[in-house]
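Structure in structure tokens, see below.
Here the complex is missing one protein chain, while the rest keep their positions.
Right after this comes subunit A.
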């Protein structure tokens, strides 16, 4: 047995390699990640939902020996947007910050690409829809990781009894539990007739015409179902088109059947409208139903969340994905990526969905049939069709497919609802279109 002699050169090389390994060890992704990590999560509406994210992070931190601190930041009064803006300006703050819809594109230059997190997650959990890509990807680069908490579809939540009684529509038949939708008859014309019937019966549809997201999202889906775009994907103005005119004509008819104070509605107004029993339908994720379960159980047990009515150009549902962004100035990128990978595992996603009572929607195709949605109630199965399990509607966001930085302006300034309201309040079609065109021209400044 020969004993190998260690040369001086080998000794120096081995020492250098060991030192390098030791120094870089805390930043190596996986089991050796260490150091500190600060996280800014969106403060969830659903009571107790934050506990699941805290538990998951702590579980990961204990395994990876990372010291974590979590701040839950409310989205009330745009606190989360303010935090994102402040951290981007200061180039300092949380390592991971939750941001929604337009923000990954808005801060694209300051975000670390996360293809190495998202691509494996897609492989594991299935493809993501077009809106997730539109908002989260630029030139093939993932700007942020699709987050389950907060992501939502703002489809119709109908009162089973009122729709049946006044509009003659059984929404549970259109969207049965455990089976695919039988909703061919559920189109914009049926929707309009139902809106009229319910309004005449004193239970108007609770759709806002204000400048907050719920109002804008509904307008966006209706416009898209007519193929109406204010700015197309190339960035050209397409306001003065027949599709936009058709959408405006339709909206004018619909507005006549909405509550007269709908122009001043904010994102809480429609929830209150449903919970108080005054409306037959609202467009919302199941948060209104969840509150009704607590405050007005007799209303909650008549609620059914289902798909959007189809228009001439298809069936579109408002979808708002949330993301986890990783700042390029983050001090512990590898640990952050390790955590984001962990939070994107199917087991973690399942916990998020369960903790939020089905409110949170995973972005991935294979994750839309979790048992939470089938089991939640009363009535049992009320959320079965919420995650769009049969892909019978296109999940979209208002103002798309305009380039995101232009679309963000159209969305934030509620150009769609304002234009519809102007026309409905008596402004001439061409004047309303000219106004919207002028606004969109302004949004194109770089």
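Of note:
Everything below uses one rule, namely that a contact is a pair of C-beta atoms (placed from the backbone, for glycine too) under 8 Å apart; a residue touches a chain by one contact, two chains touch by 3 or more; residues count from 1.
Just so we're on the same page, contacts and distances are computed from a predicted model.
The chain not displayed here is annotated in its UniProt record as "ABC transmembrane type-1 domain-containing protein", chosen from "NADH-quinone oxidoreductase subunit D", "LPS kinase", "ABC transmembrane type-1 domain-containing protein" or "Protein glxC". The hidden chain makes contact, of the residues A:98, A:246 or A:408, with A:408.
Across the entire complex, the residue among A:161, A:301, A:350 or A:439 in touch with the chain not shown is A:439.
Only one of A:128, A:194 or A:421 touches the absent chain when the whole complex is considered: A:421. Residue A:260 is the one among A:140, A:178 or A:260 that touches the chain missing from this view.
Summarising the interface, subunit A meets the missing chain with residues 77-78, 81-82, 85, 89, 102-103, 106, 109, 209-212, 259-266, 269, 272-273, 276, 278, 405, 408-409, 412-413, 418, 421-422, 435, 438-439, 442-443, 445-446.
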